[in-house]
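Only one protein chain is missing; all other protein chains are in place.
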Amino acid sequence: MRHRNPSTHSRGRAALMALLVLIFAVALAACGDDDNVGGGNESATQVAESGPVRGEITISNWPAYMDTGKDNTVNEFQNEKDVKVDYVEDVNDNAEFFGKLRPQLEQGESGGRSIFVVTDWMAKQMYDLGFLQELDHADLPTVFENLRPDLQSPSFDPERKFSVPWQTGLTGMMVNEQLAPDVRSVNDLFDPKYKGKVTMLSEMRDTVPLVMKADGVDVDEATKQDWLDAIDKLREATESGQIRRFTGNDYNQDMTNENVVAAIGWSGDTSIIENEDVRWRMPTEGCIIWSDNMVIPKGAPNTAAALEWMNFVYEPEVQADIAEYVQYVTPVAGVDEVLRERDPALADNQLIFPDEEFTKDCSTQPDPPGSAEDRQEVTEAFQDVVTGRS
Amino acid sequence: MRWLRRNALLLYAAVAVAYMLVPIFVIALFSFDQTSSNKLDYRWSGFTLDFWKDAFADEAVNEAMITSIQLAALSTIVATVLGTLMALALVRHKFRGRGVSNLLIVLPMATPEIVIGAALLSMFLIYGIGLGFTTLFIAHVMFSISFVVVVVRSRLIGFDRSLEEAAADLGARPLTTFRTITLPLLAPGILAAALLAFALSIDDFVISNFNSGTTETFPLYIFGVSLRGIPVQVNVLATMLFLVAVVCIALVLWQQRQAERMAAVRPDPEPATTAPGGLVRAPAATR
Partner (left out) sequence: MSALRRRLVPYGLLLPGTVWLLLFFAVPMYFMGEMALRSGSLDTGGFTFSWEWGNFDEALSGSEEQLLRSFVYAGLASLFALLIAYPLAYAIALRAGRWKLLLLFAVVAPFFTTYLIRTIAWKTILADASPAVDVLKFLQIVPEDGRVLATGGAVVAGLTYNFLPFMILPIYASLERMDVRLIESAKDLYASSAQAFWRVTLPISAPGIVAGVLLTFIPAVGDYVNALLLGGTGQTMVGNVIQSLYLQQRDYPEAAALSFVMMLAILAVVLVYLRLAGTGAFMGDEEESR
């Protein structure tokens, strides 16, 4: 049936050698002078240019961060202005998004995007590496007229030089009130009663600070060791099987199907989870407050239209549509009045319009302290826990 | 007794096939589910045709689907042409360097997707090539070529050359022979190869995830929205895709049967016992 050519073996080996030589030759020939991978973008500061509003823009955002149905905000914008919008939902995770985009940013390109939406720390990192354009407040009259006062000067961008909040939100606990009625503190998530029925977020800056808070650490003053200690606690809980998985938004599915009874979760997600027993709970020790920001990368085409988009979504009427859909904490003042007329229950919802009393123990989302190397060390330790490495 | 045993085996086959189709059945079923918004759970809330009527209502879904179809079509065409040429060279000609060529064709199939995806990313990073549709296209052609070669080659090996020789004897020029004899006889194999390439491309997630940049293919889109609840339209489109695939496969198999019936007309010491050829024989024939 089959016969082997006696010379096949040596022929194969010679062929392999030839192939290797060929690859090497091609690679050497192809190897340019650019011997370095990475680094930032050294070019000078750049301010987003304003001008006549027309043409096309591409906006990258997280999935389900705006209604993309028929009469959505994008269409409204297109009808009102002479701009065609390509709205892409391709941000699933800050680090991953940045990882995939970085090579382009390093060349001063944005992959065709005029705006994308990333969380505070990511925006700061991008700015520090020289990947973002600065914003002239004169071009953003509606934004700065309506931006909530408490968001005007966050620590990561005190003058709002490069970021405009898209939505803000609270990280706390998502709890199934029937199956885990007594989970009130983050420490209760470590209760063996709920072994294998608990998930936490793979977004390090949400999970680790909450765990530190539960242990009484002041997250604004936390040292690298505090971060590493909290990560160790997570490691133990992971190895014992207490924590089922680390998730992104996919804990919504686990909560809906009752695979998980309590989780670290984001405030807006109660609107997504199709399970009446699931509620977002403020942990007894407080929550983490973050915002996702619109930024304009260097190399962004049509910045004029991008600035106009920022102004547009800061009109309270427009923002009310977005708030109604995503149910996060809106960064725009005056939306509560618009919503009160449409749906009073929403206007009174503490998760969309939290008052100071409600968030008194909450902290702004912190970054691990220290140098880039220190941050890398903490990130690595956390990722090792997420991927189950020892 | 023997009759019973035969049926036992067939019964098993039916169960196994049913098992393979379970998720597709669930996907199709839930495309008729009357859910309020996006689908996260396994509960049935009532029958509706709304989502089929509004199959193309969700623009994001459509866009991803269109990107995927464009990408799959383009990469299928290129990969099929390149792969067919390679298969012709490998089966029809003896030449130095066949071993290397074989190796180069087999290796991509023997490399895990994550390694291919990461390696391509490394190269694009080093050259500073912006990620997007082009890089996806490059990657998809690359991983499809090997499978095309394998499928077309299996068709070529079982190929009766007497017709070509007859044509040549009658004075046909080589190109004419190729166009009028070889290509038509080879068509089912090429079609099957193209179908496989299309399926591989439209199904790919891992390699695309590394090299997509801003371009969103259907699987990438699915991955993104699955985290927050899948629009029911996704189920509708997936079911449509499945139905289209069934029709395509049916056509290919039918055409192969026709071709083989044609071939069976001429006297042949080994008659066309082989039923549906190319496609189903695909990965096997490598070996």
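We just call them A and B in the order they show up, numbering each chain from 1.
Assume contacts are C-beta pairs under 8 Å (C-beta built on N, C-alpha and C of every residue); 3 or more make two chains touch, one makes a residue touch a chain.
These numbers come from a predicted model, not from an experiment.
Of the options A:N79, A:Q225 or A:T387, the residue whose C-beta touches the omitted chain is A:T387. Although one chain is not displayed, its contacts with chain B can still be listed: residues 6, 9-10, 12-13, 16-17, 19-24, 26-27, 41-42, 81-83, 85-86, 88-93, 95, 101-116, 118-123, 125-126, 138-139, 141-142, 145-146, 149-150, 153-154, 157-158, 174, 196, 199, 202-203, 205-206, 210, 218-219, 222-223, 226, 230, 234, 238, 241-242, 244-246, 249-250, 253, 273-276, 279-287. What chain A contributes to its contact with the hidden chain is residues 1-5, 8, 12, 19, 22-24, 26-27, 30, 35-40, 93, 95-96, 98-100, 102, 129, 196, 238-239, 241, 243-246, 253, 257-259, 372-373, 376, 379-380, 383-390.
Please note the rule applied: only the chains that are shown with their structure count from here on.
Spacing of chain A relative to chain B, judged by their CA centroids, is 35 angstrom. Those residues of chain B lying in contact with chain A across their complex are 35-38, 40-42, 57-60, 97-100, 102-104, 124-132, 210, 212-214, 216, 220-221, 223-229.
Of all residues in chain A, only 11-12, 14-16, 18-19, 22, 32, 34, 37, 58, 60, 63-64, 68-70, 87-90, 92, 100-101, 103-104, 106-107, 109, 111-113, 248-250, 252-253, 256-257, 269, 272-275 touch chain B in the complex they form.
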